[in-house]
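Quick one: structure below, then a few questions.
For this view, one protein chain was removed and the others were kept in their places.
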Amino acid sequence: MSDLLTLAQSGYPAPIAGVTLAHYLFVSAAMFVLGLIGFLTRRNLIIMFLCTELMFQAAGIALVAFGRYHLNFHGQTFVIFILTVAAAEAAMALALVVLLFRRKESLNAEAWQDLKG
Amino acid sequence: MLLTALILMPLLFAGIVAFAPARNARGMALLGTTLALALGAFVCSQFDWGYADKHQFGAAEPFVWFPALGLNLSLGVDSVALMLVLLTVLLGPICVLCSWTAITQRVRTYYSWLLVLQAAMTGVFCARDVIFFYICFEFTLIPMFILISLYGSTNRRKAAIKFFLFTFTGSVIALAGLIYVAWYATTTSGGRFQGWTFDIGALESAARTMSLRQQSIVLLALMAGFAVKVPLFPVHTWLPLAHTEAPTAGSVILAGVLLKLGTYALYRFVLPFVPEAVVEYAPFIGVLCIIGILYGGLICWVQTDVKKLVAYSSVAHLGFCVLGLFALNNTGITGSILYMINHGLSTGALFLLIGMVYERYHTRSMKELGGLASKMPVWATFMVFFTMASVGLPGLNGFVSEFLCLLGAFQASSAWGSGLWGSLGLQPGATPGDYGPWFAAVAGVGMIVAAMYLLYMVGRMVWGPLVEPRSHAHHAHGAEDPNALPRDLTPREIGLLIPIAALCIGLGIYPKPVLDALQPPVSRTIAHYEQLRNSPRLTPTAPAEHASAQDGEGAP
Amino acid sequence: MLSQEHITGHAATAIDEGGMLTMLVPALTILAVVLCGLFAAMRVKNKAPAFVTVALLAASFVAVLMTYLNLGVEKTWIAHGFDWINFSWSGSENRKLTTHALIANFSFYLDGLTILWMLFVTGLGTLIALYASEYMSHDVGAGYCRFFAAFSLFVFSMACLVMADNFLLLYLGWEGVGLCSYLLIGYFYKKPSAVAAAKKAFIVNRIGDLFLALGIMLIYTHFGSLEYTTVFAQTETYIEALKEGNLEVIPATVQLIPLLLMGGAFGKSAQLPLYVWLPDAMEGPTPVSALIHAATMVTAGVFLVARTYPLFLLSEHALPAVAWIGALTAFFSATIGMAQFDIKRIMAYSTVSQLGYMFCGLGVLTSVGGAFHVFTHAFFKAMLFLACGAVMHGFAGQLDLRKLSGVGFMRGWKVTTVAMLVGCLNLAGFPIITSGYWSKDMILGEAFANPHTQAIGWILLLTAGLTAYYTFRVFFRVFVGPVQYEMGDEHHGAHEDAHGHGEATHAPAHATHATPHAPGWAINTVLAVLAISAFAIIPFTYSHGGWVHTMIEGSTARYEGAAAYLGHGEHAHGTFLGFEAHGALMVVSGIVGAIGIVIAWWLHYAGRTTAATSRADALLPKLGPIPRWAQHKWYVDEFYDFLIVRPLWVLSNIFHFIDQYIVDGIVDLFGAAPSLTGKAVRPSQSGELHSYAAWMAGGMAVLILIVILVAT
Partner (left out) sequence: MGAIINPFILYGLCVLGGAGVCLALPRGGRTPQVIGALLAALIGGAALLFLGVKAGHDHPNYYFYVFSLIGLGAGLRVITHPRPVYAALYFILTVIASAGLFLILSAEFMAFALIIVYAGAILITYLFVIMLATQAPEEGEIEVLADYDVNAREPLAATVVGFLLLALLTSMIFKGIGNLPGPGNALGKDVAANMPLKAERALRSAGLIKAGETVSMINLEEGFIQIQDLDGQFQKIERRDWPKSLESTNIEHVGFNLLRDHPGTIEIAGVILLMAMLGAVVLSRKQVQLDEEAKRAQAHRLGLIEREGGSA
């Protein structure tokens, strides 16, 4: 853990042996796909939103890794925006979920199929 | 100013009709169209025939509409446009009068849209700005759509939608072509951007500098739009439906003027804008025309709906018209323009006559109608007369134009390029008339077919033993409807037909003033083609010289 | 090779302005049309239209006669009416300014040919109008006006045709007479057969007209003008070249022109293969048949060939083709005529046959002979028709020769019978005393005088025999023999009067016409005048055409005896079985005609058993099916119907189907595409969030796959 702290305080990244950009991207992709599968399979609206958050996480990892690869900070900056969107989504979506739940006393996404218009 | 008045007059009266009491609507409409006719006659009298190819009556400083795009509301008519304007204003009162008793529902809507339609059509012929032209061109669709879909017969919805979508789709493509030309014109000299202009004259000179490839693409786009309107062979199917379902006045305007918008646009845009491409593809278009002539004619022959028959005959007739136009010589184009007017008169009159019968018998089926000569001798006289005008009997108007179109086609091949023939392994005529005569001969078969179907129609409708719809015969013995029209034509109806008949005879016997007036603009159009023919770029020099050399050797 | 001596063309006749008097002819006839129209509008119920027409036509005749007497035929006169289709434009050809013009004025070209034709057109027109004033009297009212309006319009059109100074005005007349023919054949418009016949006549004529129009276009393309003067001035130079023996200088296009014109002529003059309309045209009233379908309109084709004779001379094949087709038509229609029972139809086929003679005359280079035969034929055939018409009129439309007998012995039919006899003698070519004999002989002699056309001569000779037979078959059956008749079932044209309480009038009409009524003064006068004139013209014309010769001599058809292509060198040595052709034929044709008459007498007069049967009926079965075939007109109509009309009808229906379901179907398909697509993908709009997401993921997968594939 001390290693880690040194790393954090060193001001610039130390060489990380054996880990390539591809590793991070793999993790990111895997996490994204998990989120996707969750979104596709779960019917609970809240869990579906959690799954989207999972996908956001995956995107964040990829962004930071890319930023690190290109030696700039855009990736990190964009994670901030992701956080913003996630927060906004949480606020709005959860408000909606609550509203919907009040209507039908159910969190089942399939209960709202007739919203297709 | 005069032209502006000519366009605004019907619009003004459309407004008046729309808000006046319904019982005055038709009177006001008649007044408006009559005033427009008078104004048209005045324009005609003020026209300087010595400079018939100049676009006259345009304001010195046209109203600037959209300076950034160089859009002006510039107007002007040369003798070709003037003829068609006159045709339009002439048909105006006729259309109002022929609807006099036929339209009883929603009268104000009907007449105001009829007037709007007239304004739009006049605008098309007067426009000297591409965008203004196009707006008017498209705007004709709306009144027509309403006339068909509100006042048509049973299948009117489908007809109206098809008419609208079909022609609209085509003309959007044409608009793309026109805008391409305008875009090209912005950068003609030295690639520098020179600002937009949509002036027809300016675009005309700019467009000619396009390469053959560009011209061909523009030709294709323009043909896509205007051929639908004409309509040429494969894109004609909206016409029979629209004609059949439209009210009488709608059919008259459709046949009389709306179809001419297409041919006029071909004359105004296609011929001067893309001459090289026209030279290349004229034979191909000629083939389409000929297919239309024969195919349309033969289809007429098996119709039972008389209105549909006349509608298909328009396909055949307009085939002659476009064939003359694309003959690219003086006789052909003169004939073609004359054809526009003549077809408007004779086919318009046929639709009027059919409308009169429809108003009395409420059927258009030739199975249910026959031998009307014994019941309606005056109607029968006019019917035979206008049929003969439509057949192209010499001495009546149709003949002059039809003969000139065919003569033009006969002499055409010297003006045509090697595009189509080259691909078939043939050489274009080294002497005038290597292939043109075949075009004329095959198209001439259309004259026989025209006689076949029109006489078939007359034979069924006019001659033969009397046949009336059963329901109607029953009515005749029962209580007569006091408002019913008399058996034969009323003085109003006769009065409608007489001016048209007089024009048919006049144009047939003494077409010289019209022919003379058309020469300057037509020569102007042709001049470029003659230049093109004399320039080395397109002259098929090698084969021609080769052939003449052989002839020379063969002689002794 | 062509040698100079055989082209005996005159130097170009002088052309001058003048002859404005002839403008009266179209003016007066149009006036007659307008007046008849006015009478119709005013619902006139008397014979005024007829008398106005007769008077104006007579005035026209006088105008033509005056013109002839004043101007003569030595020169050609141009009378300019007004500009019709007349415009000019300038262009550039190889950087040189050129001027082109298309000029077809309403102007008249007056030479001997024109005058000759106009004289008998207006003259016969007047006479037949007079005849018709009585013949059509049952129709007094709107129909009467209609008849005389069309009649006058016909004379107007014919005047334009004949007097035109350019091809386009000729075309105007050409189609104009076609229109009048249409209107008059269809005069009894309630009879479907009449309507069909009118339609057929117009359409078949149009086929010919197409050829004529193409020929005119080719003339304009080649000669740069439509006016006779310009065109014939240029043909003059070609003819000069021909005299030099330069056949090659004549372009192929010029050689094509007469062939196209010939097509037009054969349509109008009812020659093979376009003759089928003429027999059917007998549905029209008899005066119409007499004037239009016997005397004048059908000779327009002959006129056309005569008018454009210089062009025909330039072509190697045109005149032989004219001659051969004429001869074949003459023979072919004569065989049909022998087997018919309807006397008017027999006359119609004989007209076709005689027209073939006229074309032969032109084809074998005796244009005088051709014109002469036209001239004589106009009189005697009109007379025959009018006589037949009188019978038809008197016997309520009865035309079947098996149902009429001994008409000549009935009260009041003397004039008719004599006229009929005179006509039949002329048609049969009875020697010396008939003008028909002289004109026919001229053609026959010329045909035999040329060794190349002797085959034609033999055909014509055989036809002469047949003609004599069938002509007198009619005469012996109908006008002599036991008096016996059966009334026809027509009530004066089956045309109810215009007031229209139609069906009710039928039964009484039947009763009133149960007995024949003899012709009145108008018919008799006309028949008498014609019969007299048929003899009267002999003294002026018997010697090589005589007066007709002088008329033709100064006209465009003047190349009499000129053998441009037809057996040039040896022309003079053509003989008839070793005798000098003209002389021998005078004897032989007379004998042949007489034989025909004798056979007819033996079969149909001497061998008459009853009114309906004769010796011929006993003989017919021995000939096998041939008489039946001939009676059915060799099934030509059925053949055309099967070969042209039916396929065209089927094709039209196929086109109609294609148009409705394929061409329009494709359009509808495009129109329906959006809604069809919508229908197809609508189920995917399920409202299930999960499925949307799955589609999104799948789409993303596809996109990535594409990127991978494209990138590698």
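Note that the chains take the letters A, B and C in the order they are written out, and that residue 1 is the start of every chain.
Everything below uses one rule, namely that contacts are C-beta pairs under 8 Å (C-beta built on N, C-alpha and C of every residue); 3 or more make two chains touch, one makes a residue touch a chain.
Source: prediction; values computed, not measured.
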Across the complex, visible chains touched by the hidden chain are A, C
Of the residues in chain A, which ones touch the absent chain? 4, 7-8, 10-27, 29-38, 40-44, 46-47, 49-51, 53-54, 57, 60-61, 64-65, 67-69, 71-77, 79-81, 83-92, 94-99, 101-110
For chain C, which residues touch the unseen chain? 690, 694, 697-698, 700-701, 704-705, 707-708
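The definition used in the following text is that only the chains that are shown with their structure count from here on.
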Interchain centroid distance [CA atoms averaged], chain A/chain C, Å: 97
Separation of the C-alpha centres, chain B versus chain C, in whole Å, is 36
Which positions of chain B touch chain C when the two form their complex? 162, 165-166, 234-238, 295, 298-299, 301-303, 330-331, 334, 371, 373-375, 377, 384, 388, 393-395, 399-400, 403-404, 406-407, 410-411, 432-433, 437, 440-441, 444-445, 447-448, 451-452, 455-456, 459, 462-466, 509-512, 515-516, 518-519, 522-523, 526-527, 530-531, 534, 555
Footprint of chain B on chain C - complex, ascending: 82-95, 100, 102, 106, 142, 168, 171-172, 174-176, 179, 182-183, 186, 189-190, 192, 194-196, 198-199, 202-203, 206-207, 209-210, 213-214, 217-218, 220-221, 248, 253, 496, 498, 500, 502, 648-649, 651-653, 655-656, 659, 663-664, 667, 671
Given the complex, residues on chain A that touch chain C span 36, 39-41, 43, 48, 109-110, 112-116
